[in-house]
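What you see is the complex with one protein chain gone and the rest in place.
The letters A and B name the chains in turn, as written, and every chain counts its residues from 1.
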Amino acid sequence: MSADDDPRPTPARSGLIEWFERRLQLSELFSFLSHFGFVYTPLDTRLPLRELLRQVASRPVSSYLRWPRVLGFATTVLFGVMTVTGVLLACYYQPTPEAAYASTRAIARDVPIGWWVRQVHAWGAWLLLAAVVARLARFFLEGLYRAPREILWWSMVAMGWVVVQLDFTGRLLPWTQSGYWSVTRGLETVAGLPLVGPVLTWIGGGAAVNEVVLLRFHVLHTMVLPGLFMALFFLTFATLRRVGLTTVSHAGGVTTSRDHFFSVVLLFVLVIGVLTTLAVALPLPFLRAADPAVTPKGVTAPWYLIVPALVRDRLPLLWWPMAALFVASTLVVFFLPFLVRGDDRRDALVRPLGLGLGVLWMLLTVAGLYLERGR
Amino acid sequence: MSRLVRFVALAALIAAVVPRQGHGAAAPPAPAATSPATSPAPTRAVGPGAARLAREGPVPLPRAEELDAAHAASGRCGVCHPRERADFARGQHAREGVRCVSCHRGSDTQAEPAAAHAGMTARPSRAAVAALCGSCHSDPQKMGPYGLPVDEEALYRTSEHGRRASQNDAHAATCIDCHGAHESLPASDPRSLTHRANRDQVCARCHGAPAAGGTGADVMAQWRASVHGARSAGGKSPGCTGCHGVHGSAPTAAGDVGKVCGQCHGAERRYLETGGHAATDARPDAPQCAGCHGSHAIHAQTPDSLVTSCVRCHRSGSKEDSLGRAMRDEYSAAAEAIDVAAALVAKADAIPVPTEDYHARLDDARRSLASARPAAHSVALAPVHEAAHQAHAIGDEVRDSVGQKMGLVSERWLMLIVYWLFAGLLLVVLHRWRRRSSAG
Partner (left out) sequence: MSVLNAKTLWTWASRALLAVSGVAVILAVSLYLRPRELAALPGEEWVDVAPLDSLLLGEARLVQRDARPFYVVRVDESRLVSVSALCTHLRCTLRWERSEHAWACPCHGDRWNLSGAVIRGPATRPLETHTVSVRAGEVWVHL
């Protein structure tokens, strides 16, 4: 079982894999096992596939099913579920203002199992967002952004941003009243941001929501942003392979990769179960078709934009200070690893401060949602 | 610095000299008003309008074009009577060559008050006003070119207003009370008292609350609080003149109320006249519209009115009372059935479950139910029952169909339970496999 063996292995149970082995370096092809997170250590892709798999299966890995590592796990599984349900939805969805609502309603109402696909996709969005944010918070609070995990931190922050964008672009697609108007309000706010506003509006297709914006949001939501997300996955695991998983041992226990594989299946079954339960017990309602001439009451910007939207509408004097704060905090978050480099005291300050600001922002968001309720 | 001072001084000088808008002070005096030595140059207000001036303040000046017409029409009267001249200038008569002397006689070319007032009728008596106005407005030859009707005076004489005026009753309304004495504007002019939006205030002057200077019961307040007063139906709901008439205005005779209300509420009138409450004689207390709905304080009716109205005349517990209750019960039951169905359809829409057909059917149901309301005026159960029953049936039909469709949704719960059972089994299997593989 080592590289000293004859590179052309003797045929085992079936000659099929060996037939392929003679034509391809199968281990290279299957290196996605490590690229996308099933294996955390470097693989020797020169080995024939069977050897490689045997090696991997017996290698010890930390258990991933315990908290808090399960968050990363859940993110991966949820993303996979979203991709599959997204592809299924895209088989019927038509991204034009005339047909968007009718096609979404057809999926939810007339296509068999369509209601499940749509509900899972809608609830999965919330769960994915929760998982990504929880993961980010955990990382931050445990100070895991410090060297040598800067790239991990960046890719996690970027993933959070991508998920929020996925939510924003996705909510326009069904072309319902609430989706249309919340995106309109959101775009108003974004377009007003100092540097990034015009850029994002340009990419998005304009500040007024019309068929161009819908089409572009569709492209972003189905192709660009998922691709970006997968690239970030790739980056995450690439850096993990080099820096290793964290040594903080909340997650005790050592298992094998094979075990790990079973954990994946287990988690997958559980996630589908939770999503299906939500789909049946608390279905997200299907609302009226968008009417650009009529603004319904009680529709606000999406919750993550409610604080800027509120400031823009009611406290216009605070707009520029707030936007500056926004930009500054984005930069701070991004460059956090460098800001605290070598300075433990500053590091110890940053965490409670960050936590406090985060809590404050959440409170403001809740207050904003309450205030905007009767609008 | 000195340049600035010079500039400011120059600006001030120009501002002082150039006559500004609205200031008649620098305008050249009108040719007709050359002040003869004998007419007093008023240093304080004197003359016929003085008291009024003191009470009401200065008159808003007419516009330039009105001023010319006024000059032509009022002659010299306006020198002493500026208020009247201004009023007259705003009105239509001034433009048509009518002059002060056309109604008041006297002379408008004399400067001396005594000479000007010779033969003048300062205030025509109540009885005389209609005839005075009618001297032109009842003459087809004079009114022909304007296309104006010539029957107003004749109509007026038939009305209570006209009758009392001919007896010189000081409280009777004459032409000038509604149309204004000098300022007669066409009804299309929003400033006119006869404009649609202003008519009710004119009537209210006498027929409104005593506190506001009226003499009647507070019908104006009642009307304003009513459904009609809210100017519903696209502004077409009737004001005073809509029901009482304009020149021939009269309180609606007891037996004619239905005809008046029936101008708009035709269906209700039809049912009333073919039903048990049809007016066989014009008794004052006949169950016409006003008996149940009131005459001025008319409010939107609810199904419960069918119970409260009947007992006003009929004994509680009588068969008429139970008829009213039966009608109310049928109507309410149908309305409730429709509401239940509508709520269910809304719920179905949110799932979503196909519902286009049901919205159309609910519209049918609402239409049927709406026809039950005029049918109640026939004070017979049959027509109400027919309409309400149909509405009720459609409501139930929709409810059952949607209920069936929603029943399909409950299959999802079954699916959920099956899934968790399966998941449980799968977990057990996986667990065993894992144990086996790590042992092996």
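Just so it is clear, a contact is a pair of C-beta atoms (placed from the backbone, for glycine too) under 8 Å apart; a residue touches a chain by one contact, two chains touch by 3 or more.
Predicted model only: the values in this text are computed from it and were never measured.
Within the full complex, the residue among A:44, A:110, A:142 or A:291 touching the omitted chain is A:110. When the full complex is taken into account, the listed residue touching the unshown chain is A:92, out of A:92, A:126, A:161 or A:234. Counting over the whole complex, chain B has residues 354, 356-357, 360, 364, 367, 422, 425-426, 429, 432-433 touching the chain that is not drawn. Residues 88, 91-92, 94, 102-103, 105-106, 109-114, 117 are the ones on chain A that touch the missing chain.
The definition used in the following text is that only the chains that are shown with their structure count from here on.
One finds 61 Å separating the Cα centroids of chain A and chain B. On chain A, the positions that touch chain B within their shared complex are 105, 108-110, 115-116, 255-256, 258-259, 262, 265-266, 269-270, 272-273, 276-277, 279-281, 283, 285-287. Interface residues of chain B, counted against chain A in their complex, comprise 349-354, 412-413, 415-416, 419-420, 423, 426-427, 430, 433-434, 437-438.
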